[in-house]
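Here's a slice of the assembly, chains where they normally sit.
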Amino acid sequence: MTLKIGVIGTGAIGREHIKRISKKLAGAEIVAVTDVNQQLAKQVVEQFQLNAIAYPDDKTLIANENVDAVLVTSWGPAHKGSVLKAIEHGKYVFCEKPLATTAEDCMEIINAEINYGKRLVQVGFMRRYDKGYVQMKEAIDQKIIGEPLMIRCAHRNVSVDENYTTDMAVVDTLIHEIDILHWLVNDDYQSVQVFYPKKTRNALETLRDPQIFLIETRSGIAITAEVFVNCKYGYDIQCEIIGEEGIVKLPEVPSIVVRKDAQLGVNLLTDWKDRFVDAYDIEIQDFIDSVSEKGEPQGPTSWDGYIAAVTADVCVKAQQSGQKEEIILGEKPDFYKNLQQA
Amino acid sequence: MTLKIGVIGTGAIGREHIKRISKKLAGAEIVAVTDVNQQLAKQVVEQFQLNAIAYPDDKTLIANENVDAVLVTSWGPAHKGSVLKAIEHGKYVFCEKPLATTAEDCMEIINAEINYGKRLVQVGFMRRYDKGYVQMKEAIDQKIIGEPLMIRCAHRNVSVDENYTTDMAVVDTLIHEIDILHWLVNDDYQSVQVFYPKKTRNALETLRDPQIFLIETRSGIAITAEVFVNCKYGYDIQCEIIGEEGIVKLPEVPSIVVRKDAQLGVNLLTDWKDRFVDAYDIEIQDFIDSVSEKGEPQGPTSWDGYIAAVTADVCVKAQQSGQKEEIILGEKPDFYKNLQQA
């Protein structure tokens, strides 16, 4: 009953998941690893004392009969190839975001999956497993606040390194809001416009920081999404949905309350890795359980990966044009409409 | 030492101030009243047992030697005439918003005041006396959060009556944010663009509700100001300023904390009159004290009234055009630059 997993890409995030699966979660075993750096793959086997084989490439790993499912945790441009190969062999795939680097490539994966005739792929948008977002989703679905009209959210990092460029505010940062927001309100995106507030002096010369994305959905919900990656004070994810009858807001990260030095305060996180650590655990456990027990994953689909890719493309275009840009998705295939989702 | 005040306009807000001055505040006395409805003015004298004369019009009230200062609480279109007459007679004026209904009329008042050679006029933007906003202003001035980069604010009413039209979202509602925000960040407005989110079904057919105003300042601060006047859940004023080093946010209205029925909650207001009642008291007391002790008011100036009028005009234009519209203020006269302000 143990799910046998092969990991493609043993960099930081790959090792995190290997550790998670072998040390914290139930029902799965790492039986195979591979990396473009073969030496690294071998080291990982030793480091975590895995009963696993280091394969020379994704192709041989995927093809091996002993492998039930693969985790794609290589760098973005390599995702598509691995996912397509996995589908070809009928293997389950958990693919870290992005599913692929272009909308066209995502569509190729979608077509492959539809042709295969069975859902195999889950995309790694972990926020859907965060307890706060799950509570928000439930509240919205139960019409606690009536119809959603507006969303205000913010994604703030303490700082970023010198390689972080303006478009990464979309593809690395806003991408998580892109996935979670349409899911929260059961809607699709229609258009986006980007505004650049006064630039913080704490960002590099070349980086626009902060940025505000004004995104509209098909039903007219107005989303103001702030990305501020050198905010200095903490790693802070805010999300508030304003509906016809009320408002629902993501909780603050729980923390002891301290009264000291004429202040009453709680701690904020500074490291993004601490924010969704529980969500990562729940996400991977859900992948393991769904595949093992129901024969297909239940998390974000290839179509969700495609939505993210299309929307991110248009957001980057809007960053450059300064204009309101349309987001054109096409019709959701029936294949994905009929899925049972978590 | 008692300031002798004449009140022009004895409608709801006029009576509120009469009650305030005669029953709650120190240092002033209502000695004169007038209203277009002369019967009403006389009733007010009786109702509050004032030792005051009901004059036939603003002109005779202002001209009377016994009157040191006037409160202009008539309807908006009548403000300009009363304020100009008061300046002509060298009387102090506390004028409820708007100072005048057009930017040109405000400028006429400004020129009259400059020509008179002494500051006489205070405009009734009471939020500057709200303890929360005052604390925010102090924090910003002390650079607690570094340079302000963005402001997120919301002005929400439970509901409005059937006479409330889309442009009133600016001239009656957003007008308070217009005044307070430039004061908070010591900046001037540059442009505004309006967005209409999905409309709430709780608003009348003809009213756009909610609305989002994206206002930029000269230095580049990006303000997203929501107006939502049928929000149903409460009267709620939110304001958050995001700076280079941190964020400062207006406090919630204090309330007992109740644990009951699986909820931990505080009460929200529903009536706007309860929100700034303390601010109104402090505002009028400050007008009385400043005039009595320093010989001139210290609150919002005619120039602030002009800023509000110009900005409101452009906001209404932007409501109609859907485009980004420029806000052109002209240079602040030296007369107002040199004032000592509270």
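Letters A and B mark the chains in the order given here, with residues in each chain numbered from 1 onward.
One rule holds in what follows: a residue touches a chain if its C-beta (ideal position, glycine included) is under 8 Å from a C-beta of that chain, and two chains touch if they have at least 3 such contacts.
Keep in mind it's a predicted model, so treat the numbers as computed, not measured.
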Quiz item: To what total copy number does the complex in this file extend, with 2 chains depicted?
Solution: 4
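Here is the rule we use: only the chains that are shown with their structure count from here on.
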Quiz item: In the complex formed with chain A, which residues of chain B make contact?
Solution: 147-150, 152, 195-202, 210, 212, 214, 216, 219-222, 224, 226, 228, 231-233, 242, 244-247
